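I'd like to ask some things about the structure below.
The other protein chains are all here in position, but one chain of the complex has been omitted.
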Amino acid sequence: MIIVFKKGTEKENIANVQKKLESYGFKVHLSEGVETTIMGAIGDESTLRDKPLSSFPGVEKVVPIVKPYKLVSKDFRKEDTVIDVKGIKLGGGNVVVMAGPCSVEGRDMLFEIAGRASKAGAKILRGGAFKPRTSPYAFQGLGEEGLKYLREAADAHGMLVITELMDPRDIDLICKYTDIIQIGARNMQNFRLLRDLGELRKPVMLKRGLCATMKELLMAAEYVAAGGNNEIILCERGIRTFETETRNTLDLSAIPVLKSLTHLPVVADPSHGTGRRDCILPMSQAAVAAGADGIIVEVHNCPEEAMSDGDQSILPDDFDILMKRIDIIAQTIGKTLNK
Amino acid sequence: MIIVFKKGTEKENIANVQKKLESYGFKVHLSEGVETTIMGAIGDESTLRDKPLSSFPGVEKVVPIVKPYKLVSKDFRKEDTVIDVKGIKLGGGNVVVMAGPCSVEGRDMLFEIAGRASKAGAKILRGGAFKPRTSPYAFQGLGEEGLKYLREAADAHGMLVITELMDPRDIDLICKYTDIIQIGARNMQNFRLLRDLGELRKPVMLKRGLCATMKELLMAAEYVAAGGNNEIILCERGIRTFETETRNTLDLSAIPVLKSLTHLPVVADPSHGTGRRDCILPMSQAAVAAGADGIIVEVHNCPEEAMSDGDQSILPDDFDILMKRIDIIAQTIGKTLNK
Amino acid sequence: MIIVFKKGTEKENIANVQKKLESYGFKVHLSEGVETTIMGAIGDESTLRDKPLSSFPGVEKVVPIVKPYKLVSKDFRKEDTVIDVKGIKLGGGNVVVMAGPCSVEGRDMLFEIAGRASKAGAKILRGGAFKPRTSPYAFQGLGEEGLKYLREAADAHGMLVITELMDPRDIDLICKYTDIIQIGARNMQNFRLLRDLGELRKPVMLKRGLCATMKELLMAAEYVAAGGNNEIILCERGIRTFETETRNTLDLSAIPVLKSLTHLPVVADPSHGTGRRDCILPMSQAAVAAGADGIIVEVHNCPEEAMSDGDQSILPDDFDILMKRIDIIAQTIGKTLNK
Partner (left out) sequence: MIIVFKKGTEKENIANVQKKLESYGFKVHLSEGVETTIMGAIGDESTLRDKPLSSFPGVEKVVPIVKPYKLVSKDFRKEDTVIDVKGIKLGGGNVVVMAGPCSVEGRDMLFEIAGRASKAGAKILRGGAFKPRTSPYAFQGLGEEGLKYLREAADAHGMLVITELMDPRDIDLICKYTDIIQIGARNMQNFRLLRDLGELRKPVMLKRGLCATMKELLMAAEYVAAGGNNEIILCERGIRTFETETRNTLDLSAIPVLKSLTHLPVVADPSHGTGRRDCILPMSQAAVAAGADGIIVEVHNCPEEAMSDGDQSILPDDFDILMKRIDIIAQTIGKTLNK
């Protein structure tokens, strides 16, 4: 850690910080330049992160040097993590597609969509059983019934299930039906829940919070990893910006950046990331071209009747085109669509 | 609700939307202009908000007219809500100050800070017992022990307690010790938790999420109110922007805007809102000058030793000055500091 | 335009607005719902946009219906604009690549880079002669000398020149050397300059401002088109968000969205959009996969010695790979790389 002092700081104040750092077991190196005095603290920076060093008189700023996450970083593990769920591989050179309706609305519609998605090459069935809605008066999901339909439809078509866990009290229920636990953007920094996930032995897909930096997403993954669960998938799903033409701004540069920082698989969600049906095809192509290890896409056979988010689902026919195109794009950049 | 059609949309597509709206029980009014065709749907808009109308061919955009929240709106209730907690009044013409350390670190420090804060006029003692930290390796709070100290220190000085509820599994525990339940920015859209709060009969302070719009904050309050709990305080605590000199950008304009939209009390948190000790005094003054019904401020007798957020706490001596100044500012704009 | 009134607005106030609208020559339609009264103003909305209707007592909000831009909209012209500059075609099904150093640093380096870029298939040579730098103490460009080198290097390799116009006083100078005038993000809303551009008969590439919405970018293009210059290329080059891992957030969803709203060509700038060399290859691929009509990329043969922005240039060898990959990606989505 580097401590930068204000110009003209008295020696006594500098000495106070030095004494404090030494009391924490750090070696201190002082460098007095023409413009400024800076102090380097040599030791395990992670123990220092918590200390209010900038509260000391004379300190202008404190500059951390080491990344605040460890287990999930590429420094810790050079090779890509490949998560194997019942034979479906996420990470490494694989591209995997998760598809399905926003929310599970009924058994028949789900089987139909699963059939079409599976036939086109999707390996994982997505669908919400508990829907977090901004309005208390909106459709809130089918609950356990929805989970059952998901499991049945996935099994019938040889797919895996991914569905969202929203409340710690539902952990057992969700785990009973799902293969991968999805943590939504709003829970990305629900640290108690992240701790609970660390103790499970089931893969977790962490969606980036609406206003979470990439570093915060990695810190959230670190929480899960610190508990012993290393099967974590990161998902870029759009951040909030001033732009209003799209629901969110899908930050595809997060894909190459995250992949340079972590060994975990990174996927993208063009449906929630844009909130517009006409963006799903181009942004799915773009996500794979940017190096995503997969995409998660909303598919609905009758969006006009969807009970939530119909505006951001594509039709099965368009999904067929999508799959064909990303197959070629994946190959072009040296990856393989798992279909 | 207004539906705007794309230029050149075929009559059949327009008729389809009309038929759908009528099937929902709406009266439809069509207006064909030179440039565009628009359709007004007359009826209870809240039942329409959920329908994917923009999924219909030809629809360019759907414009909601009515506010999506009801119980918390000024249209529903004209007079300010005044929340009376053991004789301390929040809302109306009152300005109330909540003060205390970021986290409860020990019994002695808490009693000392509570003593100073109370003497200066603070009516509510704040302090965290469970700390949500971005790093899994940081200090996570004293837990129930911290709650006990809070209660004791508050009782000893005739203050109320406000502390954060972070997990639905802690509801009973938190309720046992606190007078006001604080919901942190990260849980503002934890809709299951909001439902639980609606069933309690204890005041709730909802902090605005880091990237939540004012409308979303009001929708979150609507969740609580819809459950039957009307004692809700809104708290502006900074939003995330591109600026990095401050931790967040304290959006003080949220105070007059929220107060024009809702009858609920609105307070501000200059400590978390700026993350800088040197901003707490000026931004506390500004919050009261902007019409806040109160402020929540971190006070610490030794910020250099604070176990969390020492950088954004002020010293008791500075808190004395703060209280004197906001007393005059409150009077200048026709309000009364409850001291 | 729709005017929404506050609940309980007096009839007199509603009548005042109606009278005003009628005095402007609008037909007025009033709809009194249970919750709210709304008024539709039928006529040429563009003449109304300027009027402070929300200043009238009782008005809650004013909702514009018609897009504020006209000439550049897809409603005005259905087919893609194809700009033909000396035989190089921008727009339509073409993908065109602009490449070169951030700033022109010397004749030799420029010829070398132009040679490599041209050989790989780039058709347009980019390079700055006047550099807008955030520090007054930084390298500010070679000026006219740089423009000469650009022209010579482009001519030597059969390329076009694109370079930035920063000041209205340089219009003649820039026009003497360049084929396409680039307007930087900071000048996107320099309305006086946009007017000047409208009077020229040279293609203009408008870069999206750092905090400009897509609608504002289209409005800026409308300024140029309103002056009579229809050869406008739009360029997504990253917007400012809270994320700091990348210099800006390249908003690739702007590509499909803009292309749904306008007939003008849309290109992307992954160099400025990310500020990171390791993002240029993946984000160039992604831009083309998202449907961009071209990309503009910084290429430098020795980034460590670059006088500006070396951190966001790629090496000629990597540029070769980039061109091969986007060629396939373009074909996959039915477009043709102009190489």
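Chains here go by letter, A, B and C, matching the order in which they are written, and residues are numbered from 1 within each.
Heads up, the rule we're going with is that contacts are C-beta pairs under 8 Å (C-beta built on N, C-alpha and C of every residue); 3 or more make two chains touch, one makes a residue touch a chain.
Keep in mind that what you see is a predicted model, and the values were worked out from it rather than measured.
Undergrad: Looking at the full complex, which residue from B:53, B:286 or B:337 touches the chain that isn't shown here?
TA: The missing chain is touched by B:286.
Undergrad: With respect to the chain omitted from the figure, which of C:33, C:68 or C:93 is a touching residue?
TA: C:68
Undergrad: Touching the absent chain in the whole complex: find that residue among C:82, C:226 or C:328.
TA: If we include the chain that is not displayed, C:226 is the one touching it.
Undergrad: Can you list, in ascending order, the chain B residues touching the missing chain?
TA: On the side of chain B, residues 211, 213-215, 239, 241-246, 249-257, 260, 273-274, 276, 278-279, 282-283, 285-291, 325, 328-329, 332-333 touch the unshown chain.
Undergrad: Extract the touching residues of chain C with respect to the undisplayed chain.
TA: 20, 46, 49-50, 52, 54-56, 68, 130, 132-139, 166-169, 186-187, 189-195, 210-211, 216, 219, 222-223, 226-227, 240, 277, 303-311, 313
Undergrad: At which residues does chain A meet the chain that is not included here?
TA: Chain A touches the missing chain through residues 2, 4, 6-8, 29, 31, 33-36, 38, 40, 42-45, 63, 65-66, 75, 240-242, 244.
We take it that only the chains that are shown with their structure count from here on.
Undergrad: How would you label the chain A and chain C contact, same or different, if same means the shared numbers make up over half of all numbers there?
TA: Chain A vs chain C: same; shared/all numbers exceeds half.
Undergrad: Which one of the chains is farthest from chain C, going by Cα centres?
TA: B
Undergrad: For the sequence-identical pair chain A and chain B, what is the superposition rotation angle on Cα atoms, to the nearest 5 degrees?
TA: Copies differ by a rotation of 180 degrees.
Undergrad: Hey, how far is the Cα centre of chain A from the one of chain B, in Å?
TA: 26
Undergrad: Taking each chain's centre as its mean C-alpha position, how far apart are chain A and chain C in Å?
TA: So the centroids are 30 Å from each other.
Undergrad: By residue number and range, which residues of chain B touch two or more other chains?
TA: Touching at least two other chains: 240.
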